[in-house]
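Our next item is chain A:
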Amino acid sequence: MSFFNRKFKFIGWSLLCLLLQTGTAFAQEENYVLAHQDVFGKMQRPAVHFPHAAHEEALSDEGCGACHHVFDEQVKKLVYTEGEEQECKTCHGLKPAGTSPALREAYHKSCTGCHRLKKKNIEKSGPTTCGECHPKK
Partner candidate 1 sequence: MDLYELVRGPLAVAAFAVLILGSLYRALSMIKVGKKAKMLYPQASISGGLRSILHHLLPFGASYMRARTVFTVITFLFHMAVIILPIFLMSHIVLWFESFGFLWWELSKPAADTMTAVVVIACLFFIGRRLFVSEVRQVSSASEYLLPILILIVFLTGFCASHQWGPYRPMLIFHIATSEILIALIPFSRLMHMLFFPFSRAYMGAEHSRVLGAKDW
Partner candidate 2 sequence: MASHGASTLDMNLNPAQAVDSLQKIYRKYTSRKFFAMLQACVHCGLCAEACHYYCSEKKSDFIPANRIKRLAAVINEYFHPLKSKLPFFTPGNPLTNPKFDGLYKAAFENCTLCGKCALICPMGINTGEIMYLARALLFGLGRIPSGLIGPVQTTLTTGNYLGLSGEDFIETVEWIAEEMAEDMGAGFTIPIDKEQPQVLYIPHPLTLRDLPFLLMSELKILAAAGEDYTLSTHDFDVVNYAFYQGSKENAFQIANTTLQAREKLQAKSIALAPCGHGYRILRWEVEKMLGEKHNFPIYSLVELIDRYIQDGRLKLEKDKFEGPITYHDPCNIARRGGIIQQPRNVIKALTSNFVEMEPYGVHNFCCGGGGGLASTADFGKIRATMGKAKAEQIRKTGAKIVVTGCFNCKTQIRDIGQNYDLGIEVKSIVEVVADSIR
């Protein structure tokens, strides 16, 4: 069921992207290059090549809500609404805002936090050190 929904959203986003001609791909590609010069300016570390598909597969049980969320003003909680997935930087900026962490911390919390937790629970996991996510080319 979610497949069709997602597919529609995907088409919608793609169209929007084309319209806005942003050049960055928002679509579910295999890999995203997370390099936010527009947010961070000069970056201390090399960009992260994020394998989205691999995560989709690995987190199929948890679903997209494992990472994607929005802050619901009414219940004051992070909620996940299917089909409304957004990029991290839509909400997270250079500076933290209230309880919402800055973009870098949001990434680190989501990525390393999850990887370390999974490692701790002896599950299949991703890298936990700086250089493994930010490898020098």
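The candidate set was assembled so that all candidates are chains of the complex that A comes from, given by their letters.
Keep this in mind: a contact is a pair of C-beta atoms (placed from the backbone, for glycine too) under 8 Å apart; a residue touches a chain by one contact, two chains touch by 3 or more; residues count from 1.
None of the values given here were measured: they were computed from a predicted structure.
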With reference to the defined contact criterion, which of 1 or 2 touches chain A in this complex?
-> 1
Within their complex, state which residues of chain A touch candidate 1.
-> 44, 104-105, 108-109, 112-113, 116, 119-120, 128-132, 135-136
